[in-house]
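Only one protein chain is missing from this complex, and each of the others stays in its spot.
Labels A, B and C are assigned to the chains in the order they are written; within every chain, residues are numbered from 1.
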Amino acid sequence: MTEGAGKTLDFAVFGAGRMGRIHAANLARQPGVRLRYVVDVDRDAAAALAARHGAQVADVDGAFGDPSVGATVICSSTDTHSELIMKSAAAGKHIFCEKPVDLAIERARQCADAVARAGVVCMIGFQRRFDPTFAALKARLDAGEIGTPEMLIVTSRDPGAPPVDYIRRSGGIFKDMLIHDFDIFRWILDDDADTVHATGSCLSDPAIADAGDIDSTAVTIRTKRGRLCQINTARRAAYGYDQRFEVLGSHGMLQAGNVRPTEVVGWSKTAVSQDVPEAFFLERYRAAYAHEIEHFYSAVMQGTPVRTTVADGLKALELAEAAALSWREGRAVKVGAAG
Amino acid sequence: MTEGAGKTLDFAVFGAGRMGRIHAANLARQPGVRLRYVVDVDRDAAAALAARHGAQVADVDGAFGDPSVGATVICSSTDTHSELIMKSAAAGKHIFCEKPVDLAIERARQCADAVARAGVVCMIGFQRRFDPTFAALKARLDAGEIGTPEMLIVTSRDPGAPPVDYIRRSGGIFKDMLIHDFDIFRWILDDDADTVHATGSCLSDPAIADAGDIDSTAVTIRTKRGRLCQINTARRAAYGYDQRFEVLGSHGMLQAGNVRPTEVVGWSKTAVSQDVPEAFFLERYRAAYAHEIEHFYSAVMQGTPVRTTVADGLKALELAEAAALSWREGRAVKVGAAG
Amino acid sequence: MTEGAGKTLDFAVFGAGRMGRIHAANLARQPGVRLRYVVDVDRDAAAALAARHGAQVADVDGAFGDPSVGATVICSSTDTHSELIMKSAAAGKHIFCEKPVDLAIERARQCADAVARAGVVCMIGFQRRFDPTFAALKARLDAGEIGTPEMLIVTSRDPGAPPVDYIRRSGGIFKDMLIHDFDIFRWILDDDADTVHATGSCLSDPAIADAGDIDSTAVTIRTKRGRLCQINTARRAAYGYDQRFEVLGSHGMLQAGNVRPTEVVGWSKTAVSQDVPEAFFLERYRAAYAHEIEHFYSAVMQGTPVRTTVADGLKALELAEAAALSWREGRAVKVGAAG
Partner (left out) sequence: MTEGAGKTLDFAVFGAGRMGRIHAANLARQPGVRLRYVVDVDRDAAAALAARHGAQVADVDGAFGDPSVGATVICSSTDTHSELIMKSAAAGKHIFCEKPVDLAIERARQCADAVARAGVVCMIGFQRRFDPTFAALKARLDAGEIGTPEMLIVTSRDPGAPPVDYIRRSGGIFKDMLIHDFDIFRWILDDDADTVHATGSCLSDPAIADAGDIDSTAVTIRTKRGRLCQINTARRAAYGYDQRFEVLGSHGMLQAGNVRPTEVVGWSKTAVSQDVPEAFFLERYRAAYAHEIEHFYSAVMQGTPVRTTVADGLKALELAEAAALSWREGRAVKVGAAG
C-alpha cells in the first residue's frame, strides 16, 4: 500500500469557470478526496459546480477559515492568483494554481518566498509537461535516445485570437501565450537561457495592434551551454490548435506531433486526408489535465516533489519579460542581466 | 432538459472480471445511476468491486429478486449469458450483455424471443461500433462521402493467442474472435451475406491445432447485392493489437487506422518511427466501452433504440457458423440455407 | 570491370506503343546498346520511335533475319506474344516480353519449352518485382526481419476500367489484371498455391458484365505450407491507382505503400491532406521499368539469371485460370489438379 493510503483530503476551488470545473472534477475523482468549497464572484457558477460535487459555496475568508480544508485549487482570474497563493500559504494549505503566478515578477517572487516559508506544496499548472506525447518524448530524451539535445523547435498556434478585451488584460502575448512555450523550453533543453531575441507582428486583426499587442511571434533563445531554441507562435491558425515541438540531438531527433480526434483517412479524387488536430486546449490537453492533478494529489498525499513549481513559474515569467523587452526594443536581450 | 432527467437507475453486474469492472464503473458514472449488486462465483472479486462502488455482493437470485434493480450488466463467462438474459427478461430488467449471446444459435434465438416478449432493452456488447474512429467513419459513409460502399477489407489481429484452455472452451476462432468482425461487416456494408468462404491455418502454436482450432483465417463474404468483404485475422501479431478496416466506395475510400498511445516520432540513423498500436482491447477500446454504456444508459432512460441488438448478435453468430462450416468442409457456404 | 565490359548489343522492339517506347528508351540508354529495328503494324508509330533512336522500321522477318540483332523486346498485342517468343528463340535472340506470355496455358508452355531448348534469356515483364518499394520489402523479408511470412494481403486497384472493347479481348480480369498480383503472391510468400477461391462482382459498369467479365474481385489462396493470401482488386478506385501489399510474419509486419507525386501536406479548416497516389502504372512504375530493363541487360551481357522467367509467367497464368474457374463455379479450386 502507498504511504497515502487511508488519508483524506478536502479542498476548495477558486474560480468556477472551465478550468475550475475540470480541475475540481479531476481532483474529486481521487480516492479520499472531497470538494468542500467553491468560491467565485459569479454565485450561480459557484452554486452549479458545488451542487455537482456535493460541496458548498463560500467566500474567500470562509474557505480559508475552515481548518479541514487541506488544499486549494486556484483557477480564478490572473490578477487574483498571487493574493490567493499567499493566503493559502499563510493558512498552511497546499496549492495548485493555474499559470501565471502573477503578471509582475516581483509579486511572483513574493509568492515563491511565502510558499517556501510555509512549507506547503505549490504546483503551477504547466499541464503540457503531463501530456502523454510530450511526457513520453521527455522520458525518451532523458533516457539518452538521441544523445545530447542541441536544438529545439516549438510550434505553438491557437485556432483564433481571444477577444481584444481579454488581450488588453492579458499581460501581452509573451506572458499570456508563450509562457507555456518558455516552460517547455526549460523543461526540454534542461538549460538556462543566456540571450533571448523576439520579434513579431500583428497580422490577423489590427485591433490587437491597437491594444498594444501582436499576434505572431518568432523567438530565439540561446542557452548558457550554446543550445538553440526557436519558438514560433500565432494567435490564429485556420486549421486549429497546433502544438508541436521537435528536439534535435547529437544522435537523432524526437518530434511531438499533434493529436487527432480519430484515425480515419479519407481518399478522394483530389486528396488523402486525415482529421485536423484536436480543436483547442480543453480537448488537446484533456489527459494532461487529469495527469497533472493526479501528480498534485500524489505530492500532497505522499510528500513527493512537484514537477512544476512556483520557481518554474518565475523562470517562465522572466523569459516572457525578456522576450517582450527584446520585441519592444528590437534587440537581443541578455537574460538575468539588466537588459 | 432531457426526458430522462431526474430518473434514477439501480443495476446489478454479473461477473466481476475485467469487463465487469469497466462496465460497472462506466455505468455508475452516469447521473442517477447506482450499482446495487455484484454477482460472481469468485466472492473476493465480487466484494472488491462492490466495495469500490458502495454496492453489495449478492447471488443470482438475490439480484434478480430485488425489484428496485432496473438493469443488469452481464459480463460473466459465455456459458452463463443466455440463462442470465432470459432471467433478466423474465424479471423485466433491461440488459447489457457481453458478446456472444450464446455459442449455440438455438439458445441465442430463445434469448431474442424472450427479450422481445418482455419488451426490455437488450444491448449486446459490440463495442467497436462505438469506437470514435470507427463511428466517425460510419457517419461519413452514411453521409455519402464515398458514394455506395462496394468493398470492405478488415484486418483484425490479436497481440497473442490466449491459453489453449480458453481456446478449447471458446467455440472456435470464428465465434470467439471473428464475431466482432462479422458485426463490423454487417454494420459497414449494410447488406446481408449471400455466401461465405473461409480458410485458415494454425501457424503460431501446434497446441491450438490439437485443440481443433486455427489461429489465422482468411474469410470472404459476398453480399446479396454483390458487395465484397475480406477479413483477415491472426491470433498473434508480434507488433500488437491490429484493428483496421477500409471501405472502397464508388467515389472514394475511407480507412480506419490503429490508435497510437502517443504522437512521438523518433528519427534515428536507420528509421523514422512511431509507436506501435494500443496494446490490446482494454486500451484500444477504452473510449468505446464508455460510449457504449452511455448509449445503453440513454436507451434505458429515454426509451431510444439500441444500436447493437440481440438480433445483431444472432446474425453475427450465423456468419460465424457458416464460416466455420466453410473452413471445415473446404467450400463456399450459402448463408441462411441448409449449407 | 564487369564481364560485359566492351560488349555491344543491338535489339529490335515489337510494338511502338507506350510500353514499347518506354522499354526501348530504357534499354537504349545502357552502355553499348543500340536500337536497330522497330516493328509495328502502325507504320507511323514505328517510324516515330525509330527516328528518336536512329533505328529503322522493319517487318517481323526483317528484324529476325538480321543476325546482328541480339535481343528482342516484345510489347505488341497479347495475341502476338507467343509467336514472337518462339521466333526469337528459334533465331537465338534473347527475349524481353511483356506479360502475359499467352492467354492459353498450352501456348505458354510451348514458349517455355522453346526458350529452354534455344538457351536464350527470356524475361517476362513483371515489373512490380523491380519497384524500389516492393524490392526493398522483399529484401528485408528475405533478410529475416519479420521471421517466417504467414499472411499476405494485396490491394490492387486501377483508377478506372479500360474500354469494354479492350476487356472483351483481355482474357478476363484474372488474366489481365490479377496476373501481376498472382506473381506478387508467388514472389513474396515463396510457396506454391494449394487452393484458390475467387469471387467477384460487376459494380462499376454493366457493360463489363455484358462482356462476361467482372470489375471487382476477392481472391484467397492457401499455400501448400498453410500460408494465407488475400487479394482484393477493383477496376475503378475513384482516388487513383492503388498498389499496396502487406506481409504478416511470425515476428512483425512489412507494408508496401503507395507512392505520392510530392510530399506536400495541406492543412485547411477541415482536413490535413496529402497527394493521391501516382496516377497510373506509367507513373507508379517508372523506376521499376527502368530497373527491370537494366536487369535484363545485365542478364544478357553477363549471363546472370533473370528474376522473372517464362516459368513465372506460366505459374501466374495457372493461378489466373484456377481463379477464373473458382469464380465461374462458385467453389474453391485445387491448383495443379483437374479442378
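In this section, contacts are C-beta pairs under 8 Å (C-beta built on N, C-alpha and C of every residue); 3 or more make two chains touch, one makes a residue touch a chain.
Computed from a predicted structure; not experimentally measured.
Visitor: Looking at the whole complex, which visible chains does the left-out chain touch?
Guide: A, B, C
Visitor: Given the contact definition stated above, which residue among C:Gly54, C:Pro162, C:Gly212 or C:Gly266 touches the chain not shown here?
Guide: C:Gly266
Visitor: If I consider the whole complex, including the chain that's not displayed, which of B:Thr8, B:Ser77, B:Thr148 or B:Ser273 touches that chain?
Guide: Once the missing chain is taken into account, the touching residue is B:Ser273.
Visitor: Any idea which of C:Leu254, C:Val276 or C:Val333 touches the chain not displayed?
Guide: C:Leu254
Visitor: Footprint of the hidden chain on chain B, which residues?
Guide: 237-240, 266-277
Visitor: On chain C, where is the contact patch with the chain that was removed from view?
Guide: Touching the missing chain: residues 132-133, 136-137, 140, 145-146, 251-259, 261-269.
Visitor: Which residues does chain A use to touch the chain missing from this display?
Guide: 146-147, 150-151, 153, 155, 157, 195, 197, 199-204, 216-218, 220, 222, 226-230, 232, 234, 236-239, 242, 248-253, 330-332
The rule is short, and it goes like this: only the chains that are shown with their structure count from here on.
Visitor: Averaging the CA atoms per chain, pick out the one whose centre lands closest to the mean of every protein CA shown.
Guide: B
Visitor: What is the distance, in whole Å, between the centres of chain B and chain C, each centre taken as the mean of its C-alpha atoms?
Guide: 42
Visitor: What whole-number Å value describes the gap between the mean CA coordinates of chain A and chain C?
Guide: 58
Visitor: By residue number and range, which residues of chain B touch two or more other chains?
Guide: Correct list: 146, 251-253.
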